[in-house]
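A single protein chain has been omitted; all remaining protein chains appear in their positions.
Order of writing sets the chain letters: A and B. Residues in each chain are counted from 1.
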Amino acid sequence: MFFALIKFIKNANIFYFSMKRKRRIKHIIQSQQFSRDFLESLFKEADKMRKIARRGRSNLLKNKVMATTFYEPSTRTRFSFESAMIKLGGHVITTENAREFSSVAKGETLNDTIKVMDKYADVIVLRHFQEGAASAAAAVSNVPIINAGDGPGHHPTQSLLDIYTIKRELGKIDRITIAMVGDLKHGRTVRSLAYLLTKFHNIRIYFVAPKVCKMKKDILDYLNKKGVHYEETEDLNKVLPLVDCVYMTRVQKERFKSKDDYNKAKGFYRLDKNNIGLLKSNSIIMHPLPRIDEISPDIDQDPRSAYFRQAENGLYIRMALLKKVLT
Amino acid sequence: MFFALIKFIKNANIFYFSMKRKRRIKHIIQSQQFSRDFLESLFKEADKMRKIARRGRSNLLKNKVMATTFYEPSTRTRFSFESAMIKLGGHVITTENAREFSSVAKGETLNDTIKVMDKYADVIVLRHFQEGAASAAAAVSNVPIINAGDGPGHHPTQSLLDIYTIKRELGKIDRITIAMVGDLKHGRTVRSLAYLLTKFHNIRIYFVAPKVCKMKKDILDYLNKKGVHYEETEDLNKVLPLVDCVYMTRVQKERFKSKDDYNKAKGFYRLDKNNIGLLKSNSIIMHPLPRIDEISPDIDQDPRSAYFRQAENGLYIRMALLKKVLT
Partner (left out) sequence: MFFALIKFIKNANIFYFSMKRKRRIKHIIQSQQFSRDFLESLFKEADKMRKIARRGRSNLLKNKVMATTFYEPSTRTRFSFESAMIKLGGHVITTENAREFSSVAKGETLNDTIKVMDKYADVIVLRHFQEGAASAAAAVSNVPIINAGDGPGHHPTQSLLDIYTIKRELGKIDRITIAMVGDLKHGRTVRSLAYLLTKFHNIRIYFVAPKVCKMKKDILDYLNKKGVHYEETEDLNKVLPLVDCVYMTRVQKERFKSKDDYNKAKGFYRLDKNNIGLLKSNSIIMHPLPRIDEISPDIDQDPRSAYFRQAENGLYIRMALLKKVLT
């Protein structure tokens, strides 16, 4: 299904332009759409945005309106987009629970909703509970759609801020060794990040997960095809000394069938004062947040703890994306 | 009750001015308050607003704050008002579910809420679940109230955008023939539109509805009094070749007592590839949206399908109204 989607997307050709209104419309739908060139250019833009945001605001998008249309709540992601829009001089109309509060309840299709919203906004940031919602929206929209998460599907701005954080923190992406830790089976952030890493050279990945939530075969097959070296293990402490980056994710209790399994898994995957010493001094710790107990707050002050800087990078990446789709 | 309301309103004289604060306060409460002169001037203003919105933004309301206070959710209407305010340079404070989230739960009256809100905002856009809420609010407010729907009552900005769409699409309102189709008994949009049409000359209306949801007697009586020609029928296809405009509305399943009746009614009132050919080439199809299945998406690309342009017109009409009440 993974590759079927990529194929569909290449055929549909919805990402980079549409001939409606006789101009190019760019949509941000999934990590798979980005080339290495796009990523490099986005990183440079994000660096500029950092300066703009710290200095004050830009007037670049002063005539633009962004609609944040969230069919499931995510205050963090929404605030990040809205702050990004404001810092570029733009304006925001917002709904934090469109599912309950909109015409969906009356039976309206997403297509119709989008075809009305694109009259009121210059860009639509869409969070939806159904996989494929964002690409369906892009197919009918007259303004750019940015996917802010479509259920179990994609969350491309998260993986862009992830890979930008690696670049910024480590100074490079080629030749890094990274551990992805936790619920690799259900976590869409690690799946997307693994995909994006194939665009870089000499990457080594350790997938650290309990048996019940190992990385799925579609991604492993894709890495094989692209010649990316990976290894699977259950032992976090063994890989800590080997990596440049450890990417922690929540181990979600509700996924586990037995309480024993859950507790054991949870035990393996905790970074704290006891094992952070195993990490190299110039390694970094990442986490998409929110965290529960997989990283102890005790180590938040450690310079290697990059997760709050990672959240901050989300602001600059989203500013850069808004600039790219709106100008 | 309908006429009693009109009489009450004429006596109360709340629409055009109030001597509080010794200046004129204009409220937008119901379609019945507008003269033909007002409508003509509003259409001209809306045409100007279209240009402003497409060019960028105006600074006209740069010092003004609009509060969108929605006691029942309506993301579409709310976004339309908020985008309108922003495009005129104004600012927005918003609540999408005031009923649940406000002091109403503590037993506060709407009067008190309005008398606090008018300290924080220069105009209040009010959506409420109770008929008469907007006019009650206007009676105590020190700033203009715009009714964005008061339960089964009125939704004047919808009927203004409807009649503006007719003007813009057909080039005139006098001498048109229009079919209103669907649930005419409960639909407030068709009721208001029928009322507004009496201000124009040589109008012919076909009311197309199943027996269980025919247009109510108060409106028919009023049309008789004003000498407007109308005809009632159940047969949509018969009237399609005769009209300049077909105004479709949702047939609401929950209104019907028997499933058979509903299915039959639904069957009658669907526009699609099979019957759109019956329409004249220069006719238009309107719908207040959201639609369910009464218009097939197959005909969305037909140039006669005006419903998404109608939604867009909502933006310009609301910009024009905001300008009128705030300057």
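Throughout what follows, a contact is a pair of C-beta atoms (placed from the backbone, for glycine too) under 8 Å apart; a residue touches a chain by one contact, two chains touch by 3 or more.
Only a predicted model underlies this, so the values are computations on that prediction, with no experimental measurement involved.
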Contact with the hidden chain (one of A:33, A:80 or A:113): A:80
Options B:111, B:224, B:237 or B:282, residue touching the unrepresented chain: B:111
Residues of subunit B in contact with the chain not shown: 62-63, 65, 67, 69, 91, 93-98, 100-103, 106-109, 111-113, 115-117, 119-121
Interface with the undisplayed chain - residues on subunit A: 56-57, 73-76, 78-80, 82-83, 86-87, 92, 94, 96-97, 250, 289-292, 297, 300, 308, 311-312, 314-315
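The rule we apply is simple: only the chains that are shown with their structure count from here on.
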Cα-centroid distance, subunit A relative to subunit B, in whole angstrom: 41
